[in-house]
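Got a structure for you, written out below as structure tokens; questions coming shortly.
The complex appears here minus one protein chain, its other protein chains still in place.
First chain written, first letter: the chains are A, B and C, and each begins at residue 1.
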Amino acid sequence: MSDANSFGHLLKITTFGESHGPAIGVVLDGFPSQFEINWDEFHREMARRKPGQSAFTTARNESDEVEVLSGIFQGKTTGAPIAMIIRNRDQRPTDYEEMERAYRPGHADFTYQAKYGIRDPRGGGRSSARETVARVAAGALAQQFLAQQGIQISSYVSSIHHLSVPFSTEWFNRNTIDQSPIRCPHPETSQKMQDFILETKEKGDSVGGIITTMVQGLPAGLGNPVFHRFEAQMAYAMMSINATKGFEMGDGFASTQRFGSQNNDAFERLSNGKAVTSTNHSGGVLGGISNGMPVWFRVAFKPTSTISIAQNTINAQGESTELQAKGRHDPCVLPRAVPIVDAMTALTVLDFWLWQRAYQSV
Amino acid sequence: MSDANSFGHLLKITTFGESHGPAIGVVLDGFPSQFEINWDEFHREMARRKPGQSAFTTARNESDEVEVLSGIFQGKTTGAPIAMIIRNRDQRPTDYEEMERAYRPGHADFTYQAKYGIRDPRGGGRSSARETVARVAAGALAQQFLAQQGIQISSYVSSIHHLSVPFSTEWFNRNTIDQSPIRCPHPETSQKMQDFILETKEKGDSVGGIITTMVQGLPAGLGNPVFHRFEAQMAYAMMSINATKGFEMGDGFASTQRFGSQNNDAFERLSNGKAVTSTNHSGGVLGGISNGMPVWFRVAFKPTSTISIAQNTINAQGESTELQAKGRHDPCVLPRAVPIVDAMTALTVLDFWLWQRAYQSV
Amino acid sequence: MSDANSFGHLLKITTFGESHGPAIGVVLDGFPSQFEINWDEFHREMARRKPGQSAFTTARNESDEVEVLSGIFQGKTTGAPIAMIIRNRDQRPTDYEEMERAYRPGHADFTYQAKYGIRDPRGGGRSSARETVARVAAGALAQQFLAQQGIQISSYVSSIHHLSVPFSTEWFNRNTIDQSPIRCPHPETSQKMQDFILETKEKGDSVGGIITTMVQGLPAGLGNPVFHRFEAQMAYAMMSINATKGFEMGDGFASTQRFGSQNNDAFERLSNGKAVTSTNHSGGVLGGISNGMPVWFRVAFKPTSTISIAQNTINAQGESTELQAKGRHDPCVLPRAVPIVDAMTALTVLDFWLWQRAYQSV
Partner (left out) sequence: MSDANSFGHLLKITTFGESHGPAIGVVLDGFPSQFEINWDEFHREMARRKPGQSAFTTARNESDEVEVLSGIFQGKTTGAPIAMIIRNRDQRPTDYEEMERAYRPGHADFTYQAKYGIRDPRGGGRSSARETVARVAAGALAQQFLAQQGIQISSYVSSIHHLSVPFSTEWFNRNTIDQSPIRCPHPETSQKMQDFILETKEKGDSVGGIITTMVQGLPAGLGNPVFHRFEAQMAYAMMSINATKGFEMGDGFASTQRFGSQNNDAFERLSNGKAVTSTNHSGGVLGGISNGMPVWFRVAFKPTSTISIAQNTINAQGESTELQAKGRHDPCVLPRAVPIVDAMTALTVLDFWLWQRAYQSV
């Protein structure tokens, strides 16, 4: 508390900044000391979230130059909090005049006003996807640390609207994923998705979809049995991302349509303290704790709420009006959400990893 | 931290106890003072979770007598922590000998051993559904407080395996729900579900399903924009319940198959500071904050992992073996999970409600 | 949050119970698993806090029988929360009738009423020293764990009113300390203190004093540089005990009367990663972090507020009245506060110890 703008326990991030204020930033606290940062890798990760990468994402020209303000000395982490800021450059506040007048359907405009009694109408304030740049920066460092421990995270766009790729462990490969402009590793589906998104964009509309994530190399024993379960914290992490509407661990909702005898993953053997099971319906967690099999889950993203099609709505006085958004908005957030999901996954996993180390047998 | 066994911020519960230890208990901290408790209502709520209610739940004869140890004076809350314990009576440890030898597939036996290096094999220790009695006791008090504020929570079993009820706001009525032994308010489907569960039980197998919940009367403004979003904390609350594998807010995964223009809920008017929208695909939250429409969501429960059918597994030495559970276990946890979902919902909502009050305009 | 009734981070206690309710209890969460508890030692520690040990403490016949409700299996900790309760037996509510009518000067009666709008007048509710039995139980386990790591805690009564013992490292020996009924290891002063307390008791009055504590065997590196400093958390721990009014780390207030050149502890050499300094004015911490020298500090306790001498006060209506307490109260809390200080010290140190382990170099 207040974790309104913070996330994590032993590894904690606090983010700040509005999309049209001076800067977005993050304070990463609890990162282990003496870790040598690979800045090339860091910038590659930042570039994955950058807008304007392709026709499928917003044309807004965001500068994602990160300035590190603290916590790093001669290329290594010192144990002090790592603060990073990203200046906002390309601000066109006039684009948002319309929205100042009326509440965008599906957007946080109204709820902000209801909660705070005041609202920064430029770009949605804290609710802008711009906030996630801070998460990606922090998550990039967490991913580097985890990689050194043999833990790899990869996420891909597994469905857009009705177009989906069947699950395969083959897809969990960053190189393959990033070859697709919308981060769908199945070339054929990727192409169909691109066509579909462009078509939707032309109509001024938007689409949603699903991201599937896998964590490989995780030891058994991370998580807790009761409240702070691995899957609970991961659900929290994912549902804290803009536009997410659902989370499922392993087979999730599909497992509700199976019998126990089908759904249980039979134990086959032990390997280095990890369980090897014949199937992995559970998504690598049992009773809130990782079992050592790959962890996997899915996250649902709704279609972007800001669209260029005219919609019925009300203004601050509660009067009926019509709104047609003019800002530059992604017709589909999924491609850029992939690195955000990776980042939140890494922050969640490293927090559990540190926590477990505190309790290791003496 | 450690919130391994605690949940909440301004309203916080800490639970303790193993299924086969002396008692299960809860400490409820931060409950407002001077609240007069309705004990009849409290016991009715406890009875909803009690095992042995019908053929569809475990035959284990649990005594759910609650002893209040603190925090209440002359029938009213004092502001001090409210501790409640429930003794474990009907313990048959011999039932669990089998499980001591081998890890149950789909169960937390292995992960506990991996995490703690030690394990109480009797009934799964903390991972037993018995732990949830503590949540229901605390949640019963939270529900009473919320009811006084005009906030009502109701959950029902919306699907079992392939059998499901289409969504209707009509179902959100406790009386109708509780008339069905499996808490499915649609009589026809309820009957089919009962038949199906009994059939499954006879085979020694188990089934899962989905619970749908609605919160009515919630003011706009609860939740936070970034991490501690209403839906994130609710997902956390739900995924902290045993056997849950998925969560969706409002239309959730279904919204990924819609266009933005279809998925956005058009604002119609304001009513007492709350928004009225023409549809409610969002589930009553926008940007992490309640908008004043009914909040609704769905939770996926996997089929119970402990089944009477023989399964392949390994023992502590990693050797292959076969396991056939003998304990008394629910063929389907859904009917008894309904009050647990209600409880966790109430604890989550009241926490946000208190939080918002702290910041109200002066 | 709410840490109103909880203390600690990775090792956390939550206490509950009023002095005249059914029971006092504690939930100890985050205690390392697989630790074998020495129950004889545990009971010895509990006996140190027990009332009625001598003429210097309250005559109230408290039963301090601890019932363990969870977290321990076959004598070992399981990693699950350890809940312990102590029933209240010897309740004489009639003793408190007077206090129900009027606010005791120096006591929490009035502030409870102001905060909660309701108050359990029997024995002060949560403000009773009875609450500390829960801390001692949890602290006893923490002390056992620390002892296994070579970390020893000892506290003694270093002054009562004007009678004080000059500082000497010699006094930090539990056996010597416990040979004195008021836990002052200097026999001559101990005798004077006893006489003085009895004299005061006969007058119906009360006295305060100072407890001095030392932690030996602590590694360097525990604590944090900025907010969660070792001395800050220790001050918090101590000032969370009833009747405490002051805390000083090492030379504390006395160091304000020295020059820097006198007050700095010169480094002499390193020993096993710990600093050896020529003096220890700092109390074993530099910049919020332990340096490996013995940690020591002092805690001031005011005279017990409940006395048998008539005092001017007001009642709930704000009318002037006179109050003469009739309950059985310690004329001096210091002797029994020693094990409470030991307990809170142990809980604080073990929390920091676990925390530091989480971040140890990989």
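Simple rule for what comes next: a contact is a pair of C-beta atoms (placed from the backbone, for glycine too) under 8 Å apart; a residue touches a chain by one contact, two chains touch by 3 or more.
Treat the numbers as computed from the prediction; the structure is a model and nothing was measured.
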Among A:Arg49, A:His107 or A:Arg126, which residue is in contact with the omitted chain in the full complex? A:Arg126
Per the whole complex, from C:Pro22, C:Pro105 or C:Pro294 the residue touching the absent chain is C:Pro105
The one residue from C:Asp29, C:Glu45, C:Asp64 or C:Glu231 touching the chain left out of view is C:Glu231
Contact with the hidden chain (one of C:Gly117, C:Gly150 or C:Pro187): C:Gly117
Which parts of chain A are in contact with the chain that was left out? 1-2, 4-6, 8-12, 14-18, 21-25, 27, 29-30, 33-34, 67-71, 73, 76-83, 85, 112, 115-120, 125-126
Need a quick check: the contact residues on chain C for the chain that isn't drawn. 1-7, 9-10, 15, 103, 105-108, 110-112, 114-115, 117, 124-127, 131, 159, 161-162, 200, 205-210, 220-229, 231-240, 242, 244-253, 255-261, 263-270, 273-275, 277-278, 282-283, 285-292, 300-307, 309, 311-314, 318, 320, 356, 361
Suppose we count only contacts with the excluded chain; which residues of chain B make the list? 1, 10, 30, 32-34, 79-80, 148-149, 225, 354-355, 357-362
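By definition in this document, only the chains that are shown with their structure count from here on.
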Identity of the chain that, by mean CA position, is farthest from chain B: C
If I average the Cα coordinates per chain and compare with the overall Cα mean, which chain comes out closest? B
Here the gap between chain A and chain C, centre to centre from mean Cα coordinates and rounded to Å, is 45
When centres are defined as mean Cα positions, the distance from chain A to chain B in whole Å is 26
Starting from the mean Cα coordinates of chain B and chain C, work out the distance between those two points in Å. 39
Counting only residues that touch at least 2 other chains, which ones in chain A make the list? 1, 10, 225, 361
